[in-house]
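Every protein chain of the complex appears in place save one, which is left out.
Right, subunit A next:
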Amino acid sequence: MKEFRYERPADADAAVALLTDAPGAAYLGGGTNLVDLMKLGVAAPDLLVDVSRLPFEEVTETDGGGLSIGAAVRNSTLASRGIVRERYPIVSEALLSGAPAQLRNAATVGGNLLQRTRCLYFQDVGKPCNKRQPGSGCPAREGVHRDLAILGASEHCVATNPSDLAVALAALDAMVHLVSAAGPRSLPLTELHRLPGDEPHRDTVLRHGELITAVELPPPVPDGRSAYRKARDRASFAFALASVAAVLQVRGGLVHHVRIAFGALAARPWRARVAEEALLGQPATEEAFGQAIDRELAAARPLRDNGYKVPLARRLAVSVLADLAAPEHGGPR
C-alpha cells in the first residue's frame, strides 16, 4: 500500500475543493470496499478525503411526501428506520440482504452506490483487467465468470455492480443529488452507473471531485406493493447471483404501475423498461409477467458459464411479481 494523506473536512465545499485540486484523491465513506482495494493494490489514492462524517446523516421526509436520505447515513441505520421500513420496505430488505452486520454498520449510502465490481480479475493486480488497467484485456470472458454480467456487457468488460441497495433504489425511481465545484446537480439513480462500452474503467457518470450528498425517493406509489428478493450461494454474506426489486400496483386485475429492477446481471442496476412497458395495462397474471420478462431478457448475452442467470432472473422476477399481484396466495418470503 502506498502512503497517502488523510483529510476530514468539515463541510461539503471543503471536501469538493480538496478533491478537485488533487487528481489522485478519493472520497472515503465507510471504507468497506475502498480500503480493501487499497490493500490489494487495486486502488492507490494519494489523498483520502473522509466524507463519512459530513452533515449528511439525516433521513427526512421531503415536502412532496418523499424521503431524503443523507449520503453519510450508515446502511444499518437506514435499514432500521421506521419510516423506511413502513413506506419503502424494499430499501430495508435490500440493505439487510447484503454484507454482515459489521459491514452494514460502517458502510454509507453514498459509498454503497459507488462500490466497485467484485470481478475476481479486477481484484487481482497480477492479471489484466480493462476496468483496472484500460486496454490490458478482459480475461473474465474466457475465464471465471459464473457470477458476471449477461446484460449490457461489452467485449471489454463483463463486470457486475454488486450493490443490493442500488437495485431497490432503481425500482423506486430514486434521484441522486450531487455537488461539485461547478455547483449542485441531480440525476436519476438509473443514470448514475454506466455500462462498460469501450470505457469500462468509468463505473459512473460522476466527474472527478463530484460528491453524492443525498438520495431522494419520490412518495410511495399508492396501493403499490413491493418486494426485493436475492438469490445467492450462501444464506448471508454473499453477493447476488441475481436479484430483483419490484413495485406493482394492480387496478381491476390490470397492471397500473410497475417497476422492475434486476441486480447482478449488468454493470448497473438493470431497470427492465421493456418488460415494464409490455406489462402496463395487461392482466396481472403469471403468464403476462413471464412474457414481459422474456422480452426483457431477450437482450441477454450469456457467457459459457453464466447462462443459468437467464432462467434464474426470469423465475425470480415472475415469482416476485406473481406474489405481489396475489399476496394472499404468495409463497414464503
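We adopt the following convention: a contact is a pair of C-beta atoms (placed from the backbone, for glycine too) under 8 Å apart; a residue touches a chain by one contact, two chains touch by 3 or more; residues count from 1.
Here, contacts and distances are computed from a predicted model.
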Inquiry  = Can you work out the missing subunit's protein name as recorded in UniProt? Choose among "Xanthine dehydrogenase family protein molybdopterin-binding subunit", "Ubiquinol-cytochrome c reductase iron-sulfur subunit", "Diguanylate cyclase" or "ResB-like domain-containing protein".
reply    = "Xanthine dehydrogenase family protein molybdopterin-binding subunit"
Note = In the whole complex, of A:A10, A:I83 or A:V144, the residue touching the missing chain would be A:V144
Query = Which residue, A:L34, A:L178, A:L241 or A:L265, contacts the hidden chain when the whole complex is considered?
reply = A:L241
Contact footprint on subunit A, counting only the chain that is left out = 1-3, 40-41, 100, 118, 120, 123-124, 126-127, 139, 142-144, 146, 231-239, 241-242, 305-306, 308, 311-312, 315-316, 319, 331-332
